[in-house]
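For this depiction, one protein chain was excluded, whereas all remaining protein chains were kept in their positions.
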Amino acid sequence: MAGSDAHPAPAPLGGKLITPWTVFLGLLSLIGLFFIGKRLIFGIGAVSNINDGYPWGIWMVYDLVIGAALSCGGFAMALVVYVFNKGRYHPLVRPALLASLFGYTLAATSLFFDLGRYWNFWHVFWPRYAQVNSVIFELAVCMTAYILVMWIEFTPTVMEKFGMYGLRKKLEKWLFFFIALGVLLPAMHQSSLGSMLVIFGEQIHPLWQTPVLPLLFLISCLAMGYSMVIFEASVSSVGFRRPLEMDIFSGVGQVLKWFLIAYLVARFGDLIWRGALGYAFVPGIRSVMFWIENILVVIPLVLLWTPRLRRNPQKLFLAAVAMALQGMIYRINCYFTAYVTGDGWNYFPSLPEMMVSLGFIAMEILAFIIVVRLLPVLPAQEPAPKAAAAS
Amino acid sequence: MGMDRRNFLKAAAGGTLAATCAAPVEAREKREMPQGAVGLLFDGTLCIGCRACMSACKAENDLAPEFNEIEGSTYWDAPLDISGHTINIIKAYVGGDSDEKDTLDGYAFTKLSCFHCVDASCVSCCPVGAMTKDSVSGIVSHSKDACIGCRYCVAACPFGVPRFTYDQTFPYIAKCQLCKHRMAEGKYAACAEVCPTGATLYGPVKELKKEIARRKALTPGTETEFPRGHIGSSDTFVGPVAKYIDHVWGEKEIGGTQVLHLSAVPFDKLDKKPLPDVAPANVSESLQGRIYHGMIAPIAFLGALVLVAKRSAKALGEAGEPDHTQAGDRKGE
Partner (left out) sequence: MHAQIQEQHSIDFDAIEDRLGMSRRDFLKFCTVTASTLGLSAGAEAAIAKAIESAKRPSVIWLHFQECTGCTESLLRANHPTLERLILDIISLDYHETLFAAAGHQAEAARHQAMKDNKGKYLLVVEGAIPVKDNGIYCKIGGQTAVDMLKECAADAAAVVAIGSCASWGGVPSTKPNPTGSEGAGEVLGKTVVNLPGCPPNPYNLISTVVHYLTFNDLPALDTKGRPKFAYGRLIHENCERRGHFDAGRFAKEFGDEGHRKGWCLYKLGCKGPETHANCPAVLFGDVSNASWPVGTGHPCIGCTEEGIVFTKPIHALAELKTVTPPVFFARPAEERGTGVTFAAAAALAAIAGAAAGGTAMLARNLGKKAPEPGQDAARPAEKKGG
């Protein structure tokens, strides 16, 4: 398939829906739902350790901020395929879109339950209430719009399943507009996830507080998007026993490499420009976390440096994991490590709190597995030579 | 065939340039204190730690008592900090064993309640406009009905003022609103009204600033008249002026606040760590303004994207054109 534009059409994966894996995921989901129920009845404090010194815990920082960033696969692939016109990455679009779809939907749902007065959530969209100076306003509107756009972008897949080809063609006439939105909207709100921190002023340590935060979050999320595309493909390949199309993936690896370089330039360029790099050498937990965060950019960069390295599925996978982890640590650093909240406050997620986040992740993975088996998302497998059967 | 990367970049660059030229954006202007701004003056040297202000505040705002493990009983309201149920608190700084009040080795009292900032972070960050600043009195108030409980205000406030009730099924944000609900009856902040030594004093910020200047100008130890309740009140007493730290908390912090503090003990001992003069709300809104002003840049960018996406979609055979598929061709999405 190297170099050709012809790929097998997507088809449902088929296979058993009830496996030990899906049962396990189902169980985690149920536990998560139980604690959500407890939160709804007894209050946020009954389940989580969120307090006034740390009003945002892992539900906000992991489920929303990190979760949304990890779901940038759709955005990342749309950029490459539809803006930079690299048609050969086209088969990656649907699975990336699906992963993004579920990731974002779960992030939004998780945020909904983190809201204290969730029944008023519609106020963010209602002109009488919406306050346009707020970064969260922009975040909520763009994210919601993007989720809608993604569902719309996904309808052709559903239509195909149910043989509604005529309707599908009609939708396709306008798809380009949604695709364009699907690049604009995430660019806006992913950067806003960084802009959210600007108003914290000196409550965010100088190693992380910068007006360039939106740009850093944008580059970072795209890098995470490409990483997640590689990650999910690698997992699917092993999990569903399918071959990996190395040409395409090494291409994604190359794109990732450029984003890593851009990130490092922006990150360290900003630190030097602001004269804040000195803080990285002050002994303490913050400088340690800073270096961990940045070493995790260098590792994938090294792993992806040459074309030869990029053709290695293991190196690609590890690079992807490292970058995804980097994005997580960067955001954890921005929101927790760098957060100067005042003396005496303690926060660490409680066990029920973690189970809720875990439950949401489990729900997302479970849904992904089910949909991929039932709907035409992944490219159909070619009859493969015996040697290609994965372990 | 189709728009390639070079052309896309040209279009995007052109569009964005046009957008930024069309609407030159200055940093958002610095907010000024409203003409009729009212506030409080808290003079820590006058405070005797009687906590009548806490009792009055709870009574006027219908707040529940809070118990703590140190005090050990459920008889007395003994909060350790402001919270969803306590919006005003007197805290005691104890530096050493000395019995002398307002000394580093002794002890001092400080108050924590909303500072009603001139350029409030909470007002800027609230996505649903639940936090509002009155254009005349400058009082920053909160509306439970609009609030979605996202706690952005809790995280953003540089003074750590808005608090949330994490222990309730239907929680809410709580913070001092200068008893504006009493103003219709001609009353004012309950904490100031009840303070026996005038440590908490209510009044127009202009007048409060004059009073601050007056006190600071006197030699420490000079006997002078202190008003109680509100500035200009006839309920006064005569007492010695203390030796103040040469800093008025709230004068410049975060662009200025309407609640000002005087102290004889350095403010960082009272958990009032140094704050910058610039209002973070200004920084954030300027940044957002530069990027999104009039939505010009996003729309221009969208325009460029639409053009590019349309061409790419056509090239990929996804633009609803007659079906060109053959066996082996991908039937793309």
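Here the chain labels run A and B in written order, and each chain numbers its own residues starting at 1.
The rule we apply is simple: contacts are C-beta pairs under 8 Å (C-beta built on N, C-alpha and C of every residue); 3 or more make two chains touch, one makes a residue touch a chain.
What you see is a predicted model; the values in this text were computed from it and never measured.
Participant: Can you tell me which of A:Leu33, A:Met246 or A:Ala380 touches the chain that was removed from the display?
Facilitator: Of the candidates A:Leu33, A:Met246 or A:Ala380, A:Met246 is in touch with the missing chain.
Participant: Looking beyond the chains shown, say which of B:Val194, B:Leu208, B:Leu287 or B:Val308 touches the absent one.
Facilitator: B:Val194
Participant: Write the list of chain B residues that the hidden chain touches.
Facilitator: Residues of chain B in contact with the hidden chain: 48-53, 55-56, 68, 70-71, 76, 78-81, 89-94, 99, 101, 107, 109-110, 194-197, 228, 235, 237-239, 269-272.
Participant: Residue-wise, where is chain A in contact with the chain that is not depicted?
Facilitator: Output for chain A: 1-2, 49, 51-54, 234-235, 237-238, 243-246, 308, 311-315, 317-318, 321, 342-351, 354, 358, 382, 384-385, 387-391.
In this section, only the chains that are shown with their structure count from here on.
Participant: Could you state the distance in Å from the CA-based centre of chain A to that of chain B?
Facilitator: Here chain A and chain B have centroids separated by 32 Å.
Participant: Can you list the residues on chain B that touch chain A in the complex?
Facilitator: Contact set of chain B toward chain A: 2-5, 8, 81, 83, 121, 124-130, 144-152, 154-156, 158, 160, 163-173, 271, 273, 275-276, 278, 280-281, 283-285, 287-288, 291-292, 298, 301-302, 305-306, 308-313, 315-316, 318-320, 323, 328-333.
Participant: Over in the complex, which chain A residues touch chain B? Could you list them?
Facilitator: Counting only chain A, the residues touching chain B are 5-10, 40-46, 50-53, 55-56, 81-85, 87, 90-91, 93-94, 114-118, 120-121, 123-124, 129-131, 133-138, 140, 153, 156-157, 169-177, 179-181, 183-184, 187-188, 191, 195-196, 198-203, 211, 214, 341-343, 379.
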